[in-house]
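The next block holds one structure in the form of structure tokens; read it before the comments.
A single protein chain has been omitted from the complex, and every remaining protein chain is retained in its original position.
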């Protein structure tokens, strides 16, 4: 067989298997996250949400809890983006993980006066 | 010879030699400590002991200097015991050595108002 | 040939080549420093030198800029000498490089009230 | 005393030095320049550049007895250096954004297309298949993967391949933006994505590296050492109980290994192996692999955008190429440049870490397939 | 292109995977669970568990060419890893309490009885003497000693032995207290000990590791490498002039070595070597050795209490088993539980460090005796 035919076969099988492997990972991840509920989340869901203490975030305009979190996460993410220049992989560590920041942000939202806190900080 | 006989011989000789080795170590350690007097100790022995400044530790009740030191060492040792949970060998380091604490305690006793200091800390 | 003759030849050629190599390094270093002007130096040269603000260092007594720098460098070098006992090569690092100190000193001189600053520190 | 022999010994440095060596020292200087002045992946390009200079001053990796040879034998031939680096890299990666949005993993797969496309192209040009595959793996845009695969398939090309892999990784902010602007409309780049991740428990985060190791080792056994070490580092990080080991992986292990790896790779760059037209081919095809990765990633991003009726910003397709974390940050920045309120960093990081996983898988599969073909 | 060969290469991961491997992965997960959730010696059980998983995913220690094999050859076959760990351990031990109360050293000897008792028992059951001795050495309750001896006498059992040694070490707070309560009366546990140590000079502390090395190397040459490295670490610590080296021993050296040792040990745990009834025997007999150590230590403690007319609290006999510093802390805590003013920590630490020394001596003598018998 000519090398080019081999190369094409390798490409076909290779890219195919990459996608199969990646689909398997997708399934695995989805299952994993589903089967291992976040206890912190569960707890906070049971907590009274102190709605009276949040005059500054009007619930009326259709912002769901999740969307509010996303907004705060975004603000913090933006700061990370602006402060850290594109650096080599090895400098990845010192910077706080964006995820951690966003989770921190999410907790902030839950804890009543989220936006004010975010501004003050 | 049957394996079990060998095993019994090994046990006899092994435990015997362990004890012999350990007795040698005992002798060595006893000699070592005897032949290398602690200068700090010697110095402190020459020092005036400021008895007037210790109204809070009555000498009358038969507490010797050494016993008083032991008491303070024990207090500090107790704190170490309570603060550090049984952890893996590798976390042994960070915690201050109990010995060092007790020695520190001993110095405290020498320096007059030992018990008050220990309480305040 | 007798070993001693070999040894003498080795000495002759060896010391000769050491000096040749070292002369080459000298030339290389001289060229290197000449061809790569210090930008910081160049910039500071363009800066106005605030002569009015230096009443405490009389220019009249013939002290050139460079000599003044050397004086301050020396003061700082002296401190380094006194503070660090002759130590093993491996402890060389922690101490600030004398060169860096002297360069820092040089900047101080440039920044007007050098001697007063050096005294205050 | 034999003076002619002595003369020979003393002038060995000059007699073995040729124009090729001088040129290669210039190449080493260029790499050091890129490292120091441009800060392009300095922790790797500086040791590679210095190693390249040494290789051309009588200290090449293939000359028995020297330090460079020792480093090469201990760390490259045994695969130990790239794997130890992966332990450190794994300890630096946070997979939570990916776990929270597992659908992002698809973008990682798309971002590996360049590997295979360049394999075909290089074969067409006439490279033997093992060399073609080694060139293609530059498109993994992941140093340790590229070195791991190339050291097995075409060790004679290791130098230029490692140089290409690390250089292009650091050129991301220059190479990707024009492609991104060309391939996406402004409207697409303005798409905002809702950030409503599923909550991720600690248990999931700890189990993830273990499960990935098991799944990938079964599917792509040739990728097993790479994925296992990457996931080992991640497990050290996420377990939360072995801080000493996690820090050792992120510091002692990765720093020392990176220095040694760079030197050993650089020391393979002797004049006779590097100064060939082939090398230019490697550099050009490697760049192409990078570009095709980005194009495929963006196209797949557009497809996802279409399928989800505009809920996906196609820009995050560009960071499926791996090159963690630079590519992820760049995509997020591009979105922000268009609309200063459009924050897609979380999604970009999900795609980016997916690219890291997919790169390893694609590299391992490539190795298995080519080994199977060559048998 | 031979598709059957390609298929074979691609499915290698599955074709080599059996139920045994699946079971062993479960074992690895269990070890990681114990490490992460229960924090049982996580710095060792986590790498061992992960290494075990890798061994059963095609990366066993005995397969030439891989990272696990490299680690095993570099660090276990050469004995280097356990010895380097001992340098770090030695740099963490303070022998002052023992030097101040040298009579405590006797308790260390008693705490090694389980090693020999289990050797006899295992021989009776039918284990060949080299394996019986390797099982017995779990009773040293000291990881590096157990690994050092077992890797010489019965390398095929290294995995289970190391797992037993480290697991039981971390199970001390569960295993020992019932035995201690059963073997001692409340009155005995209430005994207070006067803490009036002899003063220990710096000179004594610096000379101690050197003298121990000389004495033990002469008496038990097979223990020489272990005692020498342990004492080297201690000398680095106590000399006070080589802080850089002492810190390197306690951090860089021990962290990196521990990670590698754990992985290499775990990678010996393949299905075919681990999934045998033998393994259960090893685990059971190892536990028995632990229990017998504790019993012998307590009995000796009672004897000393009797001889000194009640001046010794027998509880400190239980920490002569070594397992520094957990056993020492546990004994002191037990005394405190009975009487909140009864502080025996100093004495316990003296006994505990004595156990560390005696474990090494007992392990070395065992090695010499069994080698002499087998030869």
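Here the chain labels run A, B, C, D and E in written order, and each chain numbers its own residues starting at 1.
Criterion: contacts are C-beta pairs under 8 Å (C-beta built on N, C-alpha and C of every residue); 3 or more make two chains touch, one makes a residue touch a chain.
These numbers were taken from a predicted model, which means no experiment stands behind them.
Interface note: of E:11, E:130 or E:217, the residue touching the hidden chain in the full complex is E:217. Among D:42, D:75 or D:197, only D:42 touches the chain that is left out of the view.
Listed by residue number, the positions of chain C touching the unshown chain are 3-4, 6-11, 13-15, 17-26, 28-30, 32-33, 36-41, 66-67, 69-70, 73-75, 77-78, 80-81, 84, 86-90, 92-93, 97-100, 102-103. By the touch rule set out above, chain D reaches the unshown chain at residues 1-2, 5-6, 8-10, 12-14, 16-17, 25, 29, 32, 35-36, 39, 42-43, 46-47, 50, 53-54, 57-59, 66-67, 70, 251-252, 255-256, 258-259, 263. Against the chain not shown here, chain E presents residues 78-80, 83, 206, 210, 213-214, 217-221, 224-225, 228-229, 232, 235-236, 239-242, 244-245, 247-249, 252-253, 365, 368-369, 371-373, 375.
Quick note on the criterion: only the chains that are shown with their structure count from here on.
Shared contacts of chain B and chain C, meaning chains that touch the two of them, come down to nothing at all. Because chain D and chain E carry the same sequence, their contact can be compared by residue number, and under half of the numbers here are used by both.
Distance from the chain D centre to the chain E centre is 41 Å, each centre being the mean of its Cα atoms. Note: centroid distance chain C to chain E, computed from Cα atoms, is 56 Å.
In chain E, the residues touching two or more other chains are 1, 6, 10, 39, 42-43, 258.
Of all residues in chain B, those touching 2 or more other chains are 90, listed in ascending order.
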